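Data first, discussion second: the structure below is written as structure tokens.
As you look at this complex, bear in mind that one protein chain is not there, while each of the others sits in place.
Each chain gets a letter, A and B, in the order it is written, and its residues are counted from 1.
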Amino acid sequence: MTVTTMEGALPARPSPWASRISVAAVYLFVVVLFLQIVRDDTLAAILGLLLIHGYSVIVLLYWRNLERSAAGDKAIVTLTLVYMLLAVLFWDRFSALPWSTFFGLFVVQAVALLAVRFWKNLRKAPPTAWFGMVVVLFYVMIAATAPIVAPFTETEIVGAEYEPWGGQFLLGTDNLGRDWLTRLIYGARNTIGIAFVTTCLAFLIGGLGGFLSAALGGWVDQILGRAVDVLMAIPSLIFALLLLSIFTNYSVFGLKIHPMVLLVVIIAVLDSTRVFRLARAVGMNIVVMDYVEVARLRGEGLWWVITREVMPNAMPPLVAEFGLRFCFVFLFLSALSFLGLGIQPPTADWGSMVRDNATLITFGDITPLLPAGAIALLTVGVNFVVDWFLHQTSGLRDDH
Amino acid sequence: MDKILKMVAQRLALGLLTLFVVSLIIFFSVQLLPGDVCQEILGQAQTPETVAACRRELRLNLPWYERYISWLFGILQGDMGRSLANQREISELIGKRLGNTFFLAAFAAVLSVPVALVLGVMAALYRNSPFDRIVNALTLSSISFPEFFVAYILILFFAVQLGWFPSISNVSADLGFWERIYRTALPSLTLMLVVVAHMMRMTRAAIINLLASPYIEMANLKGLTRMHIIVHHALPNALAPIINVVVINLAYLVVGVVIAEVVFVYPGLGQLLVDSVAKRDIPVVQASCMIFAATYILLNLTADVLAIATNPRLMHPR
Partner (left out) sequence: MTTETGRGAKGDILLTMRGLKIEGQADDQWHVIVHDIDLDLRRGEVLGLIGESGAGKSTIGIAAMGFARPGCRITGGSIVFDGIDLRAASEEEKRKLRGARIAYVAQSAAASFNPAHKLIDQYTEMPVQHGVMRKAEAEAEAKVLYRRLQLPEPETIGFRYPHQVSGGQLQRAMTAMAMSCRPDLIVFDEPTTALDVTTQIEVLAAIKDVVREFNTAAIYITHDLAVVAQMADRIMVLQYGHLVEEGIAREMIAAPKEDYTRRLLAVRSFRKQGQAEIDRDKPLLRVENLSASYGGTVMVLKNVSMEIHKARTVAVVGESGSGKSTLARAITGLLPPLEGRVFYGGEEMPPALKQRTPEQLRRMQMIYQMPDTALNPRQRVRDIIGRPLEFYLGMRGLDREERVRELLTMIELEPDEFIHRLPGELSGGQMQRVCIARALAAEPELIICDEVTSALDQLVAEEILKLLQRLQDELQVSYMFITHDLATVRAISDEIVVMLQGEIVEQGTKDEVLSPPHHEYTELLLSSVPEMDPDWLDNLLAKRAAAS
């Protein structure tokens, strides 16, 4: 009798054991994974083990604070287990690349946790938003596990030039005889990764500047505002071209700046002006609120005002803007690469892949359009998600 | 009226100031290079002769302010110095290309502005209708496409498969107008597809914002016809935001031509700029940047001034 009641009670309440067992399994899995490389690269193995410690702690803490439901727990555990099952099935590939495997695991768990956390909102999402989310997820997963998924390595020449589709090379080879599919997959990692880092940097610079400007006002606001006005008066593509032409081969203290770093910094700085404008405008609207005045009257410092009063309330528009800025940076980066001034060979990148193989189009071969299409699909996906997000947040505003 | 003139004058002054600061930035960013500028620019490809030519061209023997002043006055008089790569007069290099670029941008603008405005207003008036949803999804996709993707798709269909238009837009001065239109059809179409999406979405947002205002509800409750409301109540107030949208997108167009020119090998300023950047031909890069920036600033300035001129509160001060 006790057994039946137990069973009856189980699905209603999330079991504390589900989380413990699955975390233990994940932990064991990653330990084995990193122990594999102890002999070849002890440092990497130790680093990896330390990282998984920290990671597990964070996941467990987040999980505990999450609004729990049995279905949610089941979803998280199932997704994790499926990923691990895949890894065990293709153990050769996965174990050879422990970092990518770990990264993939991280993506799977992060997605699962977020999906459970925001399930209430997600359920009502329109088909376009779902489409966008699936696309973004797909890309992120590919980017995370690129070396595992790709049939060859990024830069190896594996066949003749311009080999047709099919056979050993699913999508043929490029102008140097490298496998197209492999290049495409690695391109996801490089292009998305760099665009993401650049957007983050732009938000760090622009967001901080904008909030400071809004909170301080006065001459700080004036100076920052004028500087941004001037920077924005020059079209960003033109400005980027100017800066790239000047600073290529630039060196600081005798150290040559890596062209990738230069690219990221230039785009981030140019893009941060738009973030600055938005952050400042949003910040301004919040700073005039009475609750900020209350904080000032209380004697709170600038740091409190920015981090506790302004920032939490500025999040929704900034999150949406992050999506839009990412799209912009992503397209911008691709355009620069397409012009031959962005990500440099032999790094696989979608923009330069189109450029290098463009001649094929005049023969009616659509292969060079694949990376261009890949860019378009991701941007469409992100835009659909952002559109839904914006609609949702602004819809809430309409009601009040 | 005085107040308006004052504001317009203020904007103009601000625009000129911005232009001046931009010229400073463009000129002096080169000077940020440490050590010998010419050796830095030329890198490993340098020979004593090229370095000497570069020094002469950049007038490195002069103090910085004289260098800047002579450069600025040169540009104002149409003398932009010589190219480092082939020693030709930059004004000569740029001259015809500038005309080509403006032709392309103007062609694209003529195609896109009416289409975008009509679509935008329609989508706003029939908000949330299937038409609106479809246009919304289409334009959202369109702004997500990289320009070169649009360009190559057009080439694939209209040049390679159908053979209607040439895939390479080489134009020369002696071409007739219609021939020129024919050859620039694909790059113009590329630009149009990208710009229409942006412009239409901005127009729609502006109109929807307007239709939500209390005086439109009042006009409805006054029993005015839909047509009267749109023509007499919405349009006069929509003018300012719509002009703004159009001019901003024109500014965008002028810069957007760069990619289209490269794809279609169109002899415009954008292509010259990209080539010069690859060759690190700094004087040409500086001159082209200055022209692009000046156009961009002037267009934005126009938007500002028109916004002031169409604001009833400013037109009829207390």
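Rule of thumb we're sticking to: contacts are C-beta pairs under 8 Å (C-beta built on N, C-alpha and C of every residue); 3 or more make two chains touch, one makes a residue touch a chain.
Since the model is a prediction, treat every value here as computed from it, not as a measurement.
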Option from B:V171, B:A219, B:V262 or B:I297 whose C-beta touches the chain left out: B:A219
Missing-chain contacts mapped onto subunit B: 212-215, 217-225, 228, 232-233, 236-237, 312-313, 316-318
In subunit A, positions touching the absent partner: 124, 289-291, 293-294, 296-300, 308-309, 312-313, 398-399
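Methods note: only the chains that are shown with their structure count from here on.
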Whole-Å gap separating subunit A and subunit B, where each centre is the average of the chain's CA atoms: 30
Footprint of subunit A on subunit B - complex, ascending: 18-19, 21-22, 25-26, 29-30, 32-34, 40-41, 43, 137, 140-141, 143-149, 152-153, 155-156, 159-161, 167, 251, 254-255, 258-259, 262-263, 273-274, 276-278, 280, 282, 285-286, 288-289, 292-293, 296-297, 300
Contacting residues of subunit A [partner subunit B, same complex]: 128, 229-230, 233-235, 237-239, 241-251, 327, 331, 334-335, 338-341, 351, 354, 358, 361-364, 366, 368-369, 372-373, 375-376, 379-380, 382-384, 387
